[in-house]
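With one protein chain held back, the other chains of the complex are shown just where they sit.
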C-alpha cells in the first residue's frame, strides 16, 4: 500500500464537483471555504485516506490519475477529452517501449497520457511551434513525473519530422494533411497514424492526403459520450451533453 | 526497424475486408482464393512489407496489433469492442506496474489489452468460472506473448477476490453488483472500479451497490461510435451502425 | 398573398437569436434596444416584409409558425421539443377529422400542434388537473386561433377518459402506466397510443401495462437531434447539444 510522501501531488476530494490538486508540504496549509487542511498531516497516510479540515469538513486525499492531471492542467489550448484520448491510445496500440511522435504538444495533456503508456522503455517526441505552450506543457509533464519519457521539440512539424521508424504519429493541429507525407517518412512499416480534427473539411483533406501515400485501413470515426443519471425512478441520459469534440482519423503505414 | 522472424504472427492484409492472422514458418504456405503466400519468404523482411501470392495478388505483412488480436481471437463469448476497451483503459488509469483484477476472463480479449498496458512490471489477475473459456483465453494470451503478465484464476469472483491493495478491478460479467463488496475489499485507497454491462437493470443494481460501499465519483456512461465515409461528394456517417454494446460504470475506492 | 391585418400576431425577426412575437395594433409601438417599430405600419403589408425601426434596424414581420408559438408560449411547465412533437404527430397518424385525447394539457404547446393537425374537422380533448396550467394553455391556444378545435377538460385522466372511439391518445404526464387501461377503453380499434416520458423507469412501467392490455406494436424510441454548423472550413456538429429530453412509447389498440 503506497503512502503519501512529502512532495507528492494529491487530489483533495470534497464532493464530485469540488476537487483540488495540491502538493504535500509539511507545515503548509491548504485553504478552502470549508476550512483549511494541514497538508503535513497527510504524510505517511495511505492514498485514499480521509482528512478533516479545520471546520470539520471531510476530504479524501487521492493519488492524481492521468485524467485528473489533464482536467487540472494549466492550459492555454483546447484539451482533448478523455473519450477521445482513450480511443486514440487504443488505436495507436502503444505500450511500454513504443516510440511515438506527437504534434502539437499544446498544454501536454495528451503527451502525459502517451508518456504514461510507453514508460518505462518508450519515448514521446512532441513537437510544438509555440514556445509559450511548450513551457506550460513542460511544467505539467514535470509535475506528473513523466519528463523522463518525453522529448519536447520546438519546431514546425509541417516542415518535417526528424525521427524515423517510429511506431506511431499522432496529430492534434490545424492542418494535419500537410504533415501526412512527413508522417509517412517517419513511421516504421505497419506504424499507426492518428489525427484529431474538429471540422469535416480538415478530415476530407487529411483522408485525401493519406490516400496519396502508402497508407491502408484509413478510418474516420466520431465518438459520442453520454453520461447517464442512475437513481431510483430518475434513470435517464443527462440533459446536458457535449455534442461534438472532433473526428479521429486513423491509418496504417505500409512499405512499398 | 524490426524484422519478421520465424514463429512470429503476422497479419496478411489484402484489403480492408480481407485480413488473415498467420504464424510464420519456413516451408509453409498460406492458401487464399487469391493464390498462396510462401510464409518463409517473409523471414527477415521488415513488418509492413509487401508479399506477392502465387496468383500475383499483393498482400502486406503487418505486425498484429492488440486490436487485430482481439478481432481475430478464437472466441466463445461476446467480446468487448475497441471503443469500450479504450475508454476502460483510460478510466482505469493503468500503466506499467499496475496490479489489476479482471473478471470474467472470457476469451481473453480485454485481458490482452490490460496485460499490454501494465507490462513489463504489472500483473493482471483474471478470474473465470468456466474452464473451457479459460483454456481458450490461455491460447489467445500465449499467442500474443503476454502470459508473463497474467495470472489466470479458475474461480467464482462473486464469492470473493483473493488479491488485496490492487490498483483496479474491472468486471464484464452478468451480476457485477454481487462483486462490488469484494472489489471494495480488494482495492487500494483511490483504486478504480469499472464494470461493463449491456442492460440498464444491471447498471441500476451496480450503482446501488457502489453507493452502499466506500466509493466516490460513481459515473455511468455509454459510448456511441460512428464511422464516417469520407470520399468526394459522398461524405457522411455510415448507414450501418452498432446501436449499443453496453454501459460502463466507473468509481473510485476511498478509505474510511 | 396574405397581408398583415390589425390584430394579427407577427414575429419580428432581427437575427437568429432575437425574435419577438407581438400583436399588431394601429398607433402602437414595439420598443427594442434597437429602437421602436410602428406596429400600424405593418398593416396591409405581406407577411415576410421588412420594417425599419426608429434607429434604422431592419426587422422582418413573419407569420408565427406553430413552432414559434411553442417557443414563445407563456409556460409554467416543461414543454416538448419540436423533434419530439414531429415524431409524435407522425406516429399518431392524425390529420383533418381526427379525434384525439391529450393529457396533460400543460401550457398547451402540444395541444396547439395537435389542433393545427386535425382542423378543420377534428377535435382535441385535452385533460389537465391543474386549473392554473389550464388557464395558461387557454390563453396560448386562443392567441393561436385554435380554440375552435379544442375542448379543455379539467379532470384527472388517471381516473378515466370520458371519450370513446377516439383515434389517438397522447400522454405527457408523470404516471402514464395508470392511464393505459383508460386509453384502451377510449381508443377505437386500431387507434394509436403514444406516451412521452423522461425516465426509463416510467417507460418500463408503461410498456408492462400496455402488454397487459389489447395493444400491439409496442415500440419505444429516443430521438437525438444534432444541429450542424455549416460554414466554409468550419463544418461540424455543434458543441452544445441537448443530451436527452425523453423516450416516446407508441402502440396500437386492437379489438378482442
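Order of writing sets the labels: A, B and C. Residues in every chain begin at 1.
Here is the rule we go by: contacts are C-beta pairs under 8 Å (C-beta built on N, C-alpha and C of every residue); 3 or more make two chains touch, one makes a residue touch a chain.
Predicted model, so just to flag it, every value in this text is computed and none were measured.
Novice: Who does the absent chain touch among those shown?
Specialist: B, C
Novice: Which candidate, C:24, C:39, C:89 or C:152, sits in contact with the chain we can't see?
Specialist: Among C:24, C:39, C:89 or C:152, only C:89 touches the chain that is not shown.
Novice: Can you tell me which of B:16, B:54, B:165 or B:238 touches the chain that was removed from the display?
Specialist: B:238
Novice: Pick from C:54, C:78 or C:165: which residue touches the chain that isn't shown?
Specialist: Reading the full complex, the residue touching the unseen chain is C:165.
Novice: Can you name the residues of subunit C that touch the chain not displayed here?
Specialist: Within subunit C, the residues that touch the unshown chain are 1-2, 13, 16, 46-50, 60, 62-63, 65-67, 82-83, 85-91, 93, 95-96, 113, 116-117, 119-121, 165, 188-192, 200, 203-204, 207-208, 216-228, 230-232, 235, 237, 247, 249, 252-256.
Novice: Applying the definition given at the start, please give the residues of subunit B touching the unseen chain.
Specialist: The missing chain touches subunit B at positions 198-202, 222, 226-227, 232-246.
Definition applied: only the chains that are shown with their structure count from here on.
Novice: Same residues or different residues: which describes how subunit A and subunit C meet, taking over half shared numbers as same?
Specialist: same
Novice: From the mean C-alpha coordinate of subunit B to that of subunit C, what's the distance rounded to whole Å?
Specialist: Roughly 48 Å separates the two chain centres.
Novice: If you average the CA atoms of subunit A and of subunit B, how many Å lie between those two points?
Specialist: Comparing mean C-alpha positions, subunit B is 21 Å from subunit A.
Novice: Measure off the straight-line distance from the CA centroid of subunit A to the CA centroid of subunit C, and report it in whole Å.
Specialist: Subunit A and subunit C have C-alpha centres separated by 45 Å.
Novice: Residues of subunit A that touch two or more other chains: which are they?
Specialist: Answer for subunit A, listing residues that touch two or more other chains: 200, 222, 226-227, 232, 235, 237.
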